[in-house]
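Here it is, the structure, as C-alpha cells.
One protein chain is absent from this view; the other protein chains keep their places.
Order of writing sets the labels: A, B and C. Residues in every chain begin at 1.
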Amino acid sequence: MTRFMDKTFWGLTIGLVVILVANFLLEDWLRFIGLQSMARGAVALGLLILWRAGLVSFGHALFFGWGAYAVALSQKIGITDALLGIIIGTIASGLLAFALGFLLRRYRAIFFALLNLAFSMILYGVLAKLEVLGSTDGIGVKQPSYFGITPEGANAHITLFCFTAIIVYIVALAVHRYLSSTLGAMTIAVRENEIRLEYLGYSAEKAIHVKYVFSGLLAGFGGAVMALAVGHVDPDSMVYWPNSGDFVFITILSGTGNVAATFIGALAFELIRTFAFDYAPQIWQLLMGGTLLVIVMFLPNGLWSLTEHLGKRRKSAPSPAE
Amino acid sequence: MARVLEVHDLEKSFGGVVAARDINVTIDEGETIGIIGANGAGKTTFVNMVTGYLRPSAGRIEFMGRSILGMAPRRITTLGLCRSFQVPQVFGSETVFENVMIAMGIAESRGPALLAPLFAPARAARAETHMARYQIADYRDVAADALPQGVRKLLDIAMATVRKPKLVMLDEPTSGISVEEKFGLMDIIMAALREEETTVLFIEHDMEIVERYVSRVLAFYQGEIICDAPPAEALEDPRVKEFVVGQELHRSTHGAEETGNA
Amino acid sequence: MTFGIKRSGALFAAAALLAGTGLAQAQDKVKMAVPTFLTGAGAPAFGIPAKKGSELIVRGINEGTLPAPYNTPGFAGRMVDAIIYDEAGGGTKQVTELRNKVQKEKVDLVVGYISSGTCSAVTNVAEELKILTIETVCGTPRVFEELDKNPKYVFRTMNHATGNNVSAAHYIAKTRKGQVKGFVGLNQNYAWGQDSWRDFELAMRHLAPEAKPSSKQQFPKIFAGQYGAEISALLRGKEKLVHSSFWGGDLEALIGQGSARGLFHKKDFVLTVGETVAYRLGKKFPQGLMIGARGPYGMYAVDDPNPLNQWFQKEYRKAYGEPPAQPAYQYAQGILAAKYAYDTAAKKAGKFPTTDQVIEALEGATFPTFVGEVKMALSKGHQAVTDDLWGVTVWDEKRGETVLKDVIVFPASCIMPPEGVASIPWLEGGMKGAKC
Partner (left out) sequence: MDLQLLIVIIVDGLIYSSYLFMVAVGLTVIFGVQKVLNVTHGSFFAFGAYLAATLIGVWYNAELPAFGGFLMIFLAAAFLGVVFGLVIERGLLRYLYHRDEHIVVLATFAAFLALEDVIILIWATDPYFAYQPMELLGWTDIAGLTFDNYNLSMVGVSMTIALIMWFTLTRTRFGKILLAVIFDREMSQSMGINVNKVFLVTFMIGAFLGALGGAYVAPTISVQPGIGVEVVVLAFAVVVIGGMGSIPGALIGALVVGISRAASVHLLPEVELFVIYAIMAVVLVLRPEGLFAPPQARKI
C-alpha cells in the first residue's frame, strides 16, 4: 500500500490492456455485457467505499438513474459528446449526493441503508409521473459523439467500450489511491470507531459525507455509461428498488477487498443473469436469488476472497496474552 | 508558566441530577494533575465537558486563552487538547502500526493533503518513533483487538498524543491493569509525555500512583471539587480521606473494576 | 451437421416435414425470438395468452396445417424455431436480452413485445443491430413518430393505441349521441394510462363536443390493487361515462371491488383493453360495458367464419381449454406477418430470402389475417392499420361465455392518422383526413 505503483496498479493496467485488446475480438453481445459490467461495477465501487466505512446503501439506483437521466436530458439540449455527457451525469449525481448527504450523514447502519432506499423511491415516483420525461416509457439516448466524431453501427460500441474502459481504469486507480489516502483510511476509522476519529480531530460525519459524495459520483458515472450503452433510460430499469438490490448484490458477490474486484463481480453478475435467463426463462429469479444466498452463506467475503485464500493473510495475533 | 486551561463555574445537570457544579480549575504548563474521586463523582463528566463531548449547562472553559465552550471534540483536539479513554478507543481490526498511522495522517493533514497517501515513508518513520516511545513497537503488526489490555491502553494514549498536544487528559490510564503492571505502564506514559513536553491530567483510583506521579490533585465528590492541592496535602485532607480514599479502599477490597463507556 | 447430411439440407427438411416430425437441420431453421411476459403482472393478461397463441401458430406453420394462404410449412419452407423468453425486468434488461438473442443466439428475427416501455427501449437498438423486429402488442405511437422516424428493420403489425381510443370515442358518439354530458378517466399512472386518456379526451373533444371531461381525472398508481377511494369518487361524480385503460390484475381488482358496490350499474364504462380479462372472469365480468380489443381480435373475432380464424379458435380451445383473447391473436398475427413476408420474398427471389428481401416484402404490404386484412400503411410501410371494433358485453348463457352485441366496425382510415401525420397533432387538429 505504500507505493502508488503497487499490485493493484499493475493488475488494473494489465486488465485495461487485456480488455482493450479483447474489445476488438469480442462478440458484440459480450462487449455489451462488458459495458454493462463496467457501468454497474462503477456503482458497486461507490458502494465499496461506503461498505468499508460500515455503511450500505439500499438506494443507489437513485444516483444511477439520476446520472442516466442527466445524460438523456443533456442530449435534449444538444450535448451529444460522450465525455461531456458522462461528466454531466457524474457531476449531477455528485451534487445530489452532496445535498442529500447533509441529511444522510447523520445516520448509520440499517437506517442509513433504508433512508437511501426511501429517497430512491421518491425519485422513482416522480419519474413515473412526469410525462415530459416519458413517464415509465422513458426517453431515448442517441449514440454519442466523441470529440466531434460519431461512430456508426458496431463501431459505436467498440468506441464506447474503449472510452469507458479508459475512464473506468482512471476512476478505479483514483479510488484505489483515495482508499490508501488519509481521507480514505477514514473509511476504516468511521466503521471501527467514530469516537476516536472525532478525538483525532476529524468529523465522522464529514468523512461520511465525503464518501457519500464519492459514491454518488461513481453511481452517476455508472448510470451515464449505462444510458449511453443501452440508448435508453427509464425508471423501471434504472431507479426501481430491485436495481439498488442488484448493486448491493454485486458488491457482496465481489467482496470489498479490492477495487478491481467490483468489476470482476459485476461481470460475473451479468453473466450469471444472462445464462440464467437463457436456460431458465421462467425461474431465472430463483437462480439469481439462489446464487446470492450461496454467496452470502458460503463466501461471505465475495469472489475476491478466493484470491486471498490463495495468498497470505496478515493481521493474525501472534499470542493473545489475555 | 503559561496558563493552559482555565475552567470557571462549570456546571452540568442531566434532567434533575447535578453531575457537576462550581468547578473552577486552572492548569499551567508542565503540571501533572491527578483527578481522584469515587465512582459517579463527576471525574469523567469533567473531562467530557472540557473535551467537548458533553456541553456544560453553565460556565466557561478557556484553553490557551481561548474559549472552547461549545466546540466539537474535533475542534478542541485540533487546538491541542487531546484525550484518551477509560475503555481504549482504537480501530480494532487494524494493526497497531495502522492505528498510529491513521492517527498521524489525520493529525498531519488538512484539506487536499488528506488525499495524499497515508502510508508515506516519512510518516511511517515518525510512527515507528512514536511507537517506540510508547514501547508498543513489538506489537506493530498485531490487530488492536488482539492486544493485551495494557498495550491497548498505551496505543490509545499514543493515538491521543500524535498531535503533540499542549494538554492531554487520560481517563483512568491504569484501569483494568494488574497491580504489578501499573507502575511500569505509568512510567512509560509519563516518560513519553515528558519527552513530548505535554501537560497532563489523568483520572486515577490508585492513590499510590497519584502520590508518585502527580504534582497536584483534584478531588471530586458529588460533582464538586472538594480539594485542589499537592498530593501530600490532598491525601491528608479529611474530606478527601472520608469521601475519596475511604471509598477507594472499600472499593479495592471488593476488587471490583469499573467498566463502562467513555 | 456432424452426420454428413449437410449437402441437401433443404431436401432433407422437406422429407422430414412430410414425415411430420418437424425435424430439420439447425441451419435450415428460422430462429425467431419471441419476447413476452412470462413472469410478473403482465404475464396472466397478456404474456401467457400471447405465448400460447405463438406456440399454436408456430406449430400450425411448421406442420403446414393452417388454412390458405398460409398452408405451406414453415417460413419459406424452413422450420420455425421459436425462442420464447421473458419480457419482464424493464427496458435496459430487454435491450441486453435483445442483444443476447441477436448476437449470441443468432436469431433471424424477433416477434413480440407487449409493453410500450420495452418497445421504446428496444426499437432503436433493433435498427442498430439490423434485426427484423415485428412489434406486436405495444401501443405507444412514439415508436415510429418520435423514436424511429425512418424505420428499416422494425415493424408493428397492429394499430397503435391511438386508434383504439379514437374508435372508442366514435362508438360513443354513434351510439350515445347527445346522451353523454360528461366523462371521467380512471387510468393507471404510467405511460400507457396517461397516453390512453390523452388520446381519448382529444378524440372526444371533436367527436362529442357536448361531453365535458371531468376536472378530476383519476390516475392511481399502477398495481395499486385497492381502488376503494377511486370507486367512491367515481360514484360521487356526476359524469356517467368512465374511460379506463386498466388491464390485467388491476382491471380484475377494479371489477371485483366495483361490482360489489354497484359501480358498473351506475356508470357506463369504456374499457379499452377490457377484452383481455373478460374471458377469465367469466360471468363475473359485468354486462353492458364497452370493451375494446384494439382490432378484430379475441372476442370480436369469435364468430368470424374466415377459415384461418376458425382454425385458430378451434385449435386454441382444444389445446388450452379456453378461448383465445386478444394477445393470442396479436402475437399470432405478428408471426403470420413474418410468414407472409418470408413466403412472398422467397417466391420473388426464387430461393430462401435474405433479411433485406423479407423486409422489402413486408414493407407496405397488405396481408390477410384472421379477420380481414392488415395493411402496412403508415410510417413508410412499417406501421400496420386494421379495422377496429367496439361493442357492448352481454353474457351468453348457451356458450357460457361473454359475447358482444351492438358491434360497430370502424375502418382503419377512420381511426388512424394518415401517413406522415403524428397522432397528437392529428388529434389536436380535429382528425383531418379521416375517412369514416
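As a convention for this text, a residue touches a chain if its C-beta (ideal position, glycine included) is under 8 Å from a C-beta of that chain, and two chains touch if they have at least 3 such contacts.
The structure displayed is predicted, hence computed values, not measured ones.
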Of A:22, A:79, A:114 or A:272, the residue in touch with the unshown chain: A:114
Residue in contact with the excluded chain [from C:217, C:310 or C:413]: C:217
Omitted-chain contact residue, chosen from C:189, C:272, C:344 or C:423: C:189
Residue ranges of subunit C at the interface with the undisplayed chain: 38-44, 47-48, 189, 216-221, 223-226, 228-230, 232-233, 235-236, 248-249, 252-253, 256-257, 260-262, 277, 280-281, 284
Absent-chain interface as seen on subunit A, which is shown: 56, 58, 103, 106-107, 109-111, 113-115, 117-119, 121-122, 125-126, 128-129, 195, 241-242, 245, 248-249, 252, 282-286, 288-293, 296-297, 300
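Rule of thumb we're sticking to: only the chains that are shown with their structure count from here on.
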Centre-most chain, if every chain is reduced to its averaged C-alpha atoms: A
Subunit A and subunit B: spacing of chain centres that average the CA atoms, whole Å: 43
Length of the line joining the C-alpha centres of subunit B and subunit C, rounded to whole Å: 77
Set of subunit A residues in contact with two or more other chains: none
Residues of subunit A that touch subunit B when the two form their complex: 1-2, 4, 177-178, 180-186, 188-189, 192-193, 195-203, 314-318, 320-322
Residues on subunit C engaged by subunit A in the complex (per definition of touch): 38-39, 84-86, 89-97, 99-100, 102-105, 116-117, 120-121, 124-125, 128, 140, 142, 146-147, 189-192, 194, 222
Subunit B - residues contacting subunit A, complex: 51, 72-74, 77-78, 82-83, 85, 89-95, 98, 101-103, 105-109, 113-121, 124, 141-143, 146-149, 159-160, 162-163, 262
